[in-house]
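Only a single protein chain was left out; the remaining protein chains are all shown in position.
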Amino acid sequence: MADRVKVAVLGATGLVGQVFVKLLSGHPFFEIAYLAASERSAGKRYVEAVNWVLGGDPPGEVADLTVGLVKPDAIPGDVELVFSALPSSVALDVEVGAARRGFTVVSNASPLRLEADVPLIIPEINWDHIRLLEVQRRRRGWRGAIVKNSNCTTAILTLSLKPLLDRFGLEEVFVSTMQAVSGAGYRGVPSVAIIDNIIPFIRNEEEKVMNESRKILGTLRGDHVEPASFRIYATCTRAPVINGHMETVYARLARSASIEDVLAAWEEFRGLEGLPTAPAKPVIVRREADRPQTRLDRDAGGGMSVSVGRYTLYSERLLRYIVLGHNLVRGAAGNTILIAEMMYREGLL
Amino acid sequence: MADRVKVAVLGATGLVGQVFVKLLSGHPFFEIAYLAASERSAGKRYVEAVNWVLGGDPPGEVADLTVGLVKPDAIPGDVELVFSALPSSVALDVEVGAARRGFTVVSNASPLRLEADVPLIIPEINWDHIRLLEVQRRRRGWRGAIVKNSNCTTAILTLSLKPLLDRFGLEEVFVSTMQAVSGAGYRGVPSVAIIDNIIPFIRNEEEKVMNESRKILGTLRGDHVEPASFRIYATCTRAPVINGHMETVYARLARSASIEDVLAAWEEFRGLEGLPTAPAKPVIVRREADRPQTRLDRDAGGGMSVSVGRYTLYSERLLRYIVLGHNLVRGAAGNTILIAEMMYREGLL
Amino acid sequence: MADRVKVAVLGATGLVGQVFVKLLSGHPFFEIAYLAASERSAGKRYVEAVNWVLGGDPPGEVADLTVGLVKPDAIPGDVELVFSALPSSVALDVEVGAARRGFTVVSNASPLRLEADVPLIIPEINWDHIRLLEVQRRRRGWRGAIVKNSNCTTAILTLSLKPLLDRFGLEEVFVSTMQAVSGAGYRGVPSVAIIDNIIPFIRNEEEKVMNESRKILGTLRGDHVEPASFRIYATCTRAPVINGHMETVYARLARSASIEDVLAAWEEFRGLEGLPTAPAKPVIVRREADRPQTRLDRDAGGGMSVSVGRYTLYSERLLRYIVLGHNLVRGAAGNTILIAEMMYREGLL
Partner (left out) sequence: MADRVKVAVLGATGLVGQVFVKLLSGHPFFEIAYLAASERSAGKRYVEAVNWVLGGDPPGEVADLTVGLVKPDAIPGDVELVFSALPSSVALDVEVGAARRGFTVVSNASPLRLEADVPLIIPEINWDHIRLLEVQRRRRGWRGAIVKNSNCTTAILTLSLKPLLDRFGLEEVFVSTMQAVSGAGYRGVPSVAIIDNIIPFIRNEEEKVMNESRKILGTLRGDHVEPASFRIYATCTRAPVINGHMETVYARLARSASIEDVLAAWEEFRGLEGLPTAPAKPVIVRREADRPQTRLDRDAGGGMSVSVGRYTLYSERLLRYIVLGHNLVRGAAGNTILIAEMMYREGLL
C-alpha cells in the first residue's frame, strides 16, 4: 500500500474525527499523513491528545503521529486530500483556505452545503452533482475544491426516499426523528440533560433536513441543482441512545403504489461496486414487526446501510415507514470517505 | 372523611394499580376498602404483596390491607365504586361480572373501549358522552355500569387536539410517539431490550390511538357517538425513559389559523373546577425552544396536565407541535379517578 | 414571614444552586434576597438566566430577581447569610472576601474544608465543631465567618458510620461508590461518556472522602479537631443515574456487635428537632433484601435521610452494608441549609 493517497483529517480528536481515523485505518486507497486538532492538542502524540471513546485504543498506525494545527498553511504539501470533521464555527475559513492552497477538501461540516456551486453528495443518490466542481472552480478560482457531506439525519432520510422518488414521485414528507447523543459531539449533550429524558429540540437541525434533502434529491441543471419539488417537514428530537438516528416518515407519493412496489424499490436500489466503504445494500428492508431498532441495526453494512421497516400503505399514495442509520458513519465520516473513494476512482483527486 | 365512598382497586399490585393507590391515598371523596391482585398476592398484606416501585413506601393507610382476589364475587358489598387496573387478558370477564353484580366500574383496561354503549371519557373533553350509560343500562341490563379511560397515548394526544378541533377543525393528523417503558407495565420491556435503544413497535397501540381518538373527539348523537371525521395516522415507539409519553404532531387544520390563535386555543382550554384530581390547566403551553421535555414536564399539574410546545405553522393550515404527558397519571390512573370524581359530583355513583 | 433573614445564593444558576433556590423557596427562616452567577447571567432575570433542570419552573418568588455578580462587593448590605454553591475554582477568593466584609458564609465548595480553623459540619454528627468559629475569628480576623459542608459522598457515608463509631468503634473502612452524574454539575459528565457505561474515576473524590470523613468524625480538642483514627479507603465510580450516590461499605469494628446492635445503633440515631430541613430520621434502615435502591430511596426524608440496607455481619467485627443518599440534598444544598438553620437557632448569624 506504498502508493496510497496521503490524506489529512482536520478535527481529528473529536467524535467524528475519531470515526474518520478508525475507518481510514488500513484503508486501501488512503493513508493518514496529517492529523490536526485544536491548540490544546497540537504538538502531542495522537494517542495522548485524544480522549478515545470508540472502545479499545486508537489504531496503532496513527497512535504516534504528532497532532498538528488546524490551519491551511500547516497541512503538509504532500497531502492530496483533506477530510474535514471541523466544528461549524471554524470550518468555513479553514476549508476555504485549504481549497485556495490547492487541496481537495471533502467535508462533513455544515457551512457552504447549500451554496449553488458546492456539491452536496450521497454517492449512491446524486453522484452526478459532483460536476458542480467545474462551476465551483470557474467561479471561485480555487486551485483546490470543496465537496460536502450532508447533515446526518438527511443522509439517512434521503437514502430511503430516493428509491421512492424515482418510482412513485413524492408530494409531501413528514419526518419525526429520535437522534443519538453522539450527533452533538462529545460534549454536546450533558448526561444530566438526557438520562430518562427526551429533548425535542436540536438547533438548526430541522432546517438542515428540509433544505439539504431537497438539494440532494434535486436535479443537476447545467450550473446548478434544481431542488426536488416535494414539501418536507421535519421535527428533530434527542433521545438517550449513543449512536443511531431513527426517523418516522409519512410520505405522500405522487403516484399509486402497492406495498410490493415499495419494497421492490428499496431492495433493488443499487449499491456502488468496488469501493471499500460502499455497502452491498445501501437500503436494507427489515420485515419483522419490531425492526429496525437503534442498537440492533445501526451497524448494518458497517454503519453504511440504512434499515427501513414498519412500512404501511394507509392508502395507495400514503406510505409510512421507519428508517434508521448510523449517524457517525453513513451520517458523517463514512459517507465523506465514500465521496472521496468515488473521487479517487474517477481521477478527481 | 368518615363518609367517603368505599372503592376497590383491581390489579392493585401492578404499576398502574400502584399509581391508583398513591393517588387515592388521602383522597377526599374516595376511600380504598378493597385491593385485589393475582392469586400469588391474595391473602398477603398489601405491603408484602406489592413490589412498590414508585419510590419510598406504600401509603400507610393501605399497607396492612389484605389483598383479595380479582373476582367479581370477592368484592365486598359496601364497595360503591370499582377501579380496574387489570391487564387486558382478564379485564373483560371481571369487569362485566362486577357490573352485573351492580358495581360501577371505572376502568383503565382496553376491552370494550370501542363498544357503542360504553363511554370512553377524558372529562375535560367529552364528559357529555357519559350519557351513553343510559344506553348501556338499557341494552345490557346491568345493575352496575362500565366507564372507560382511554389508552395513555390517546389521552395525551386528544387533550392537545380538542382545542384545535373546536376552533379550527381538523382534516388530517400525523402522530409519532416516543413512549415510556412504564406504559408496558412492570415486566413489559426488558432492560436488555431498551437500554441504548429505541423500539419502533408497541403491539396494537397505533390502532388504539387512531380509533380511540376519533371516538373521544366525536359527537354524541342520541344512542351513540359519531366519531370525529379527520384522518389520523399514528406511529408508536418505545424509548428508554421511565415515565412520560412525548408525541410529535403534524395537524392539517380545516380552517386558517395564526399562531396566536393556536396558542389562545390551548391556553383558554378550561379545566374542571372543584375536583381534587383536575388540574387548573389541562393544557400548558411551553414557549421555550426546547420544551416540553419528558423528565422536566411529565409531572406538570401533578401529572394531569399535558404540555405543548415546539409549535410552528408551516402554512396557515399546517401546524406542527410536540405534546407530552404522564402516561400513568393522565394516561391511566389519574384520568380514571377524574372520571370517578365527576360521576361522584354528578350523583352517578 | 416579614422578618426572615435575608440570604444570598452564590452560584445560583448551577445544579447545586438550583437546589438551594428550590429548598429555600418558602423557607420559614430565610428569604432569598440576592442571587449571583457568572457574568453571562448577570443582569438577567433569574428565570431567563437559569437553565432550570429540576422539573417544572423556578419558584415564582425568585423568578424575577435580577441575577448579580459573584463578587464580595456586590452582595447587598442587608444580606445576613451567604450560601455558596460556587465551583472550586472561584470559591476561595469570593468566600474569603465575603467573610472579610462581615458575611457569614455557609459553603458547599471544597476549598478550606480541611483547614484547622474551619468547621466542616454534618449537624447531626458534629455540631460541636462549630466552636472552631471562635478560633477562626481569632486567627483570621474576619468580621464574618466561613463554615463548610462536606463532599457529597462523605456526608452520606459519615451519617451511616457515626452510630457505628459511637457504639462499636471503627478500625478499618473500605468504601466503593456508584455516584450520580449530577454530582459533577450540569456539564460535568457528557452523555456520550456515560450511557451504557461506568467510569471508575472521579477526580480528587477519593481523597476527599478519606480526609473529610476522619475530620467530621473526629473530636474537638480545644482549637482543633483530632481526626478519627480508623483507616479508610474509598473507590469512587460514576454510574448512569441522575441523582443519588450509593456506597458499599465494609467496616471492621473495634468491638464485637450483633446485627441487632447494629440496627439499633442506626435506628436510635437522633434527628434534630424543630428545624425545617432536618429529617425525623437521619438514618433509615431498609430491611428488604433489595433496598436501598438509588431511584426509590434517594428522596427519603426529602433527600435529607440516608438509607442503609444489605447489612451482614460476616463475623462479630466485620460488617458489610449499603448506604444511599441524595447527593444534591444531603450531599450538598440541603446539608448546607441545615447548618445555617442550626446557626440561626443558636444565634450564630
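Note that the chains take the letters A, B and C in the order they are written out, and that residue 1 is the start of every chain.
The working rule: a contact is a pair of C-beta atoms (placed from the backbone, for glycine too) under 8 Å apart; a residue touches a chain by one contact, two chains touch by 3 or more.
For clarity, every value in this text was computed on a predicted model and none was experimentally measured.
Enquirer: Which of these, C:Ser38, C:Asn51 or C:Ser176, touches the one chain of the complex that we don't see?
Expert: C:Ser176
Enquirer: Considering the whole complex, which of B:Val53, B:Ala116, B:Ile259 or B:Ala289 touches the chain not shown?
Expert: In the full complex, the listed residue that touches the missing chain is B:Val53.
Enquirer: Who touches the missing chain here, C:Ile122, C:Ala184, C:Ile322 or C:Met342?
Expert: Result: among the candidates, C:Ile322 touches the missing chain.
Enquirer: Can you tell me which of B:Pro87, B:Gly188, B:Gly271 or B:Gly302 touches the chain that was removed from the display?
Expert: Reading the full complex, the residue touching the unseen chain is B:Gly188.
Enquirer: Considering the whole complex rather than only what is displayed, give the residues of chain B touching the chain that is not shown.
Expert: Here the touching residues of chain B are 15, 53, 181-182, 185-196, 240-242.
Enquirer: Please identify, in ascending order, the residues of chain A that touch the omitted chain?
Expert: Residues touching the hidden chain, for chain A, are 52-53, 55-56, 195-196, 295-297, 299-300.
Enquirer: For chain C, which positions touch the chain that isn't shown here?
Expert: Against the missing chain, chain C presents residues 174, 176, 178, 196-201, 233, 235, 237, 239-242, 244, 246, 248, 250, 289-296, 309-310, 314, 318, 320, 322.
We adopt the following convention: only the chains that are shown with their structure count from here on.
Enquirer: For chain A and chain B, what's the span in angstrom between their mean Cα positions?
Expert: It comes to 42 Å between the two C-alpha centres.
Enquirer: If you average the CA atoms of chain A and of chain C, how far apart do the two points sit, in angstrom?
Expert: Each chain's C-alpha centroid was found; their separation is 46 Å.
Enquirer: Hunt down the residues of chain B that sit against at least two other chains at once, touch-wise.
Expert: 196, 295-296, in rising order.
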